[in-house]
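Only a single protein chain was left out; the remaining protein chains are all shown in position.
The first chain written gets the first letter, and so on, giving A and B; residue counts start at 1 in each chain.
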Amino acid sequence: MDVDPFDDLGSETFRLTCPGETLTSSQAFMRGHGTYVDNEEVVASVAGIIERVNKLVTVRALRTRYNPEVGDLVIGRITEVQPRRWKVDANSRQDAVLMLSSVNLPGGVQRRKLESDELQMRNFFEEGDLLVAEVQAFFSDGAMSLHTRSLKYGKLRNGQLVTVPPILVRRLKSHFYSLPSGVDLILGLNGYIWVSKHVKDSEQEGEEGFDAEAVYSNQNDDIDAATRTAISRVTNIIRILATHSVPLTDVVLLEAYEWAIEQEVDVKDLLQEDVSDALVAAVTARS
Amino acid sequence: MSSRIEILNDGGYRSDGRRQYELRDMTFDMSEQAGADGSAIIAHGLTQVLVSVFGPREAKMRSQTLHDRAIINVEVSIAPFSTGDRRKRARGDKRILEFASMIKATFEPVVQTSLHPRSQIDIFVHVLQQDGGVLQACINATTLALANAGVPLLDFVCAVTGGVHAAAPMLDLTTLEENDLPHVTVAVMPRTGRVTLVSMETRLHVDRFEEIFRLAGQAGSVLHKEMRAAVRERTKGVVDAMGSGLRTSDFAEDAMMDDT
């Protein structure tokens, strides 16, 4: 290749590619995700954006399953209870694994695992349960292992789930947000988003306050009508932004929420095409 | 059965007004289908096929999982109203199973299955309308759906049907032509020119075969251009919509610094 394929990478447009397109020579560059080497050439294997870090060339696919990294915050749903472990669907290529040894157990955080714990695993998590966790490590076959050993993590209650394409959720400093009108948001990097009633910080703090009943409870708190309306509004906003491929950040979500309040749009009317277009236009214009 | 309609008239036109090597109008729709990781609707003339791809995801049947690569599962369903005469085929129909295994065999060397051990890629093919070239439509639609789902592929796979009428080769046959002519479906990977599928159910002279094979390869690269444009347009649409969100990407800044 005579032309440096990365000439315009710094400019405003992104370089797009498709499977089977030659990107560059494999002698000068290293192949990263989304590429392979054939005949001393680096070739794209997915459709997406070409990215380069020094000598490493990668292609990022736009619509794909979640690509986990250690330390990521994810939301998952239990699919199966197995001996000493749970299988968790986290929108990845294989189900994640949550080991019994990777969760906090009732009766003190540092307590040893007992045989009785193994027998009552469904008391902690059962099939269908949603949880927020952190990616801890990978198994040799590429499956991720999760842990919930923090008071921020654990079973999810008091709200509803929305799913979006994982690429719309960026890695940020924090994935826990509170919006006005008492709504909490957890943006899982795997594209699962939990919208729920706001929980006061004080209730979460302190090892002393660790209460097994509360952590593994299936019971929802009392939620008033205003909060339910707000939860639905936020859910609909996220759906709209996702269908228009708008990346979700705290700023965008807050702006969209304020727009919806300002315009006095009814929650269900948000999904009307003209209203959702107006919302997206308003949000993208401001940012 | 020979039809009363002239397959190729003296002026060199076919029954639907096309020239010998002319392909039918193609349309691609890559918008999202509920729940699928990627999907595509493709039409070659009146033939219309919908493909949805799920995965790579946790394999449904644990006994079938492979420890070193993903398994590809293809299921084909043919709508009873897709042909002139209504015909309902059960899921276990021989013809359908054969079709599914042909599609599977076509894509197994193309999908980089070794990247996703122990998982499963489901390809659900729906034939909505048939007017010749069903296999070619299925393969082309599957390529687009896989690309749409972000499944790593070595290359596109582009398939074309070719036939011979009285020593005159023709491409992209309709049902009418398929009934009368010996025909062959060829799937090529345009980058390397490698062929991943040749399917022929009729007899054809070796010399003719060579000619039609070469032509189908050339038609494949024409198709490739169209299909690539469709994928690019789709990618560009999403990139444009994401706009500023992508620009703050952690990689781009590094790259810019490197360039200066």
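Keep in mind that, in the parts below, a contact is a pair of C-beta atoms (placed from the backbone, for glycine too) under 8 Å apart; a residue touches a chain by one contact, two chains touch by 3 or more.
Following the convention adopted for this analysis, contacts and distances are computed from a predicted model.
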item	value
Chain not displayed: protein name in its UniProt record ("Ribosomal protein S5 domain 2-like protein", "KLLA0C03894p", "Exoribonuclease phosphorolytic domain-containing protein" or "RING-type E3 ubiquitin transferase")	"Ribosomal protein S5 domain 2-like protein"
Option from A:31, A:157 or A:198 whose C-beta touches the chain left out	A:157
Residue of A:223, A:254 or A:282 touching the missing chain in the full complex	A:223
Residues of subunit A (touch criterion as defined above) contacting the omitted chain	77, 127-130, 155-163, 217-220, 223, 225, 228-229, 232-233, 235-236, 239-240, 243, 266-268, 270-273, 276
Absent-chain interface as seen on subunit B, which is shown	32-36, 39, 46, 50, 52, 54, 60, 75, 77, 79-86, 88, 91, 122, 124, 126, 128-129
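Convention: only the chains that are shown with their structure count from here on.
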item	value
Rounded Å distance between subunit A and subunit B, as computed from the means of their C-alpha atoms	33
Subunit A-facing residues of subunit B, complex	37-38, 55-58, 67, 70, 112, 116-119, 147-156, 189-192, 228, 231-232, 234-236, 238-239, 241-252, 254-256, 258-260
List of subunit A residues in touch with subunit B within their complex	6, 9-10, 12, 14, 16, 18-22, 34, 36, 38, 43, 45-49, 51-54, 58, 60-65, 79, 87, 89, 93-95, 141-143, 167-168, 170-171, 244-247, 249, 284, 287
